[in-house]
Structures are given as structure tokens and as C-alpha cells.
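One structure coming up, written as C-alpha cells, with questions to follow.
Only one protein chain is missing from this complex, and each of the others stays in its spot.
For chain A:
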Amino acid sequence: MREVIQFDNVSFRYPDDEKWIFEDLSFSVGKGEKVVITGPSGSGKTTMLYLCNRLYPENCDGIVKGSVVLFDKSSQSYSPGEVNHRIATVFQDPDAQFCMMTVEEELAFTLENLNVDRKEMDGRIEEVLELTGLTKFRHSVIQQLSGGEKQRIAIVCALIMDPEVLLLDEPISHLDPFTAKQFISWLDELQQERSLTILAIEHRLDLWGDFFNREIQLERINDANPMSKRISSRQEHQSLDVSGVSTGAFLKDVSFTLDRGEVAVLAGPNGSGKSTLLKALCKLIPADGTVRPSNLGYVPQTPEFLFVTKTVRDEIAYGGGTHAEELLDRLHLAAIADANPFAVSHGQKRRVAIASMLCDGREIIFMDEPTSGQDAASLVELFRLIDERAREGTTFLIVTHDMEFAFHVADSILLMKNGILTGKYDANQVWRDEELLSNHHLLQPKGWVEHEVCFA
């Protein structure tokens, strides 16, 4: 088997950092292989990927020891952009990897970069769209497509270069489980048709099945999953009452109730109106219907959007609550009380956001997609945070695509589709009902299957 990518005792660090991101890394990827790289956040997965397509070390003045060989030639001997059409990359963020307005223009941009003759362009665009079954999107405006569609278009843009290797950076982290599954089987067919070599980064392999031939671990992940199924802390005391909430033409007549200490997960396909519902409940967008109480907490996917002050302590006390000091202690934030909230870690930002909501007396907290792009360790941290708070009586409503996480954390599941709340179900009832799950683009969590086997 021919080696296409070869790392030989490679170490890498940024010029300003003393610490090596990774040291003495050696591995090789053969032609036609499907390899996945795993490792916790900060273990250098993306850095490694950037070394494979020559974006690094040039673009960050990084320091590299050892040798990176791409197609039997040292990566340093290529000129910028030379190897990129043989080793194509699809990035994680679906919003920040397109340069042009429409799909056609984007594909043409790629061909222009390769100095393809104008007469050939039309044919190649048509061919690649045909191959991927995306011909109907040829004239679509990219920014108006859904996350899953954008991710496919990104792959098409990579494929039009006729690459030998495809690098994928967490390609499914923004997709609902069903769309992700579809995407994976679509990718599988493509891979076989084109005999591509695939090197992907992923921290959750559940959905990939047996897609990959091999796994490279950059740092050992704690195998024992410390997340165990939560013991419900639901109390017999209603805390949230929503009736007849609707917005314009999209969200239709949503009613439900939540109890104190209850953790509910709101799930459904991409674009089914989950985020819209959270915003409507908090009166961030105009909506009809009644929500009691009106003082609700909301943590967006990017918690720093909430921050308005210069220290964590001020941030928590901003709303005028009096027990900021106590909350600093209870949410383990005392050590960073004087730090700038924009400069702490992502998990801490979320903690600060929740603390400031609680300090405002907002005992019901809505979280929008807190799990997307999080590695195992930060999911455990999030799990603990929710568990602790729920046991003290806080009610949670969490939007997530991650059914493993939902399985561990949720007391009840609210399902949504096309702007309509299908209903509120007991969590165990949902995991049992495969039809209900697939109707909402969801999949049975692996945790549940194991759980079933144990009790059978």
C-alpha cells in the first residue's frame, strides 16, 4: 500500500508557547484508508490536520520538529497552495468556509484557483454535482442553506479538485443525528466510488458505525465514561407554565409545563424551531401566548454573548442580585472571580452565564445547543453542572442533538417538528419508541441499548 501521509517523530508548538502541542508523533496513512483521529479538546487534532494540508506551519510561524511527508515528498518542498488540490479539506464551521454567494460561483472559484480552462468548468461543475446528487443546489445561495446542506456543499467544493485525500474536521458536529447518519452513508458511497483516502477528526464515534478502518488517539481519553444516568431530581411543584405560545407563521401554539428540578431536553430536526421557541419563551422575539413566570434564564450557544462587564464577579452581580458571593462559591467560580469573563475557558463561561442567571432570580434555565463541538471531558463537566443545579431546584430546558447526552441527563423530552411541539414525553418512553425517534430525525442512544441489555 502506498503511503500518502507520513508523520515521523513530529512535534509542534506555537512560537509564543513554551509547551509543545504534541511531541514525537509518528503515524502514516495509506492510500484508500479511512482513518479517524480522536483526542480531547486541546490535544492538537486540528493542528495536526493543518500540518497535513500545509496550512501550518507557514500561517502561524509554528515550530515543527521531525518530518512530514506528503506523497513521498517533504511537505516543506511544496509551494503554498500546490498540494491543496490533492489533499482537500472540509472545515468544521459551516459558516466560515465559503467565499462566494452561490454554489455555482463557489465551485467556479475553486476551479479558477486551479487555472482550469474556462471551457471545461461547466462540465466539471455539472459532473461533480451529478456525482454527489446535489444538482438541485447549483444556483442556491449558500448562506440560505441548512447546516447539513452546507457541509455537503463544502465536500463538493473539495471533490471538484479531484483530490486523492479528504481531510475532515468534525464534519457532523452541527448536524442532527439523522442528517449526520445520512451524511455518513453518502460519504461512504462517495469514498468507494472515488477510492478516496479519508482522514477525519472526531470526538464522538457513535454515529460513524464501522466507517473508519483505524483510529489514531492523540491523547488517551478516559475510557470509563464517568457520565452515568442521572437520578431524577424532579419535585412535585410546577415551576414553568407555557400556554399557547406562537410566533407569526412559524411556531404554532406551543403549550407545556415543567416542574422544579426537572431537566428536559428539547429535540428535533435541524430547522424545526427549537431555538426560536427558546427565544419566544424569553420574549426575545415577539410572540403570543402566556409564559409564567416571566423571569427566565437563557444561555445561548456562545455564552459570552451575555457578558457586559469586566470581571466574573461583576458579571454575576450585574442584574442586581445580592447573593453573588454565595453563587461564586456554589458554582466553583471563586478562583476566577476577578478574571475577565471573556478570557476564561468555555466551560467556565457557561458557568458564569448560569450563575448570573441564578443571581437574577431566574430559576428556570434554557440552554441552546450547549453540547455542540464539545469533547467528552467538557460534556461531563456540563453534565455535572446541570446535575448539581437541578438537585438544588433549578429547572432546565436544553436544546441538543446529542442523544447520548440527552439519555444521561434528561427526565423528559420535548419533541419538535416544523414549528409544532409534538409533545412532552417521559424520557424512557422516547428511547423505547424507535418510530417516534426517527420521525424527529433522532436515533436511539447507545447508552439506552446497553441499559436494555443489562436489564433483559
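Assume a residue touches a chain if its C-beta (ideal position, glycine included) is under 8 Å from a C-beta of that chain, and two chains touch if they have at least 3 such contacts; residues count from 1.
As a working rule, contacts and distances are computed from a predicted model.
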| item | value |
| --- | --- |
| Undisplayed chain, where the name is taken from the UniProt record, one of "Homoserine O-succinyltransferase", "Energy-coupling factor transporter transmembrane component T", "Na(+)-translocating NADH-quinone reductase subunit D" or "sn-glycerol-3-phosphate transport system permease protein UgpA" | "Energy-coupling factor transporter transmembrane component T" |
| Sole contact to the chain not displayed, among A:89, A:179 or A:239 | A:89 |
| Residue touching the undisplayed chain, where the options are A:19, A:118 or A:139 | A:118 |
| From A:306, A:354, A:379 or A:443, residue that would touch the chain that is not displayed | A:306 |
| Touch with the omitted chain, as defined above, among A:38, A:75 or A:110 | A:110 |
| Residue ranges of chain A at the interface with the undisplayed chain | 50, 53, 55, 59, 80-81, 84-85, 88-89, 91, 93, 95-101, 105, 108-118, 121, 142-143, 157-158, 161, 279, 282, 284-285, 298, 300, 302, 304-308, 318-319, 342, 356, 360 |
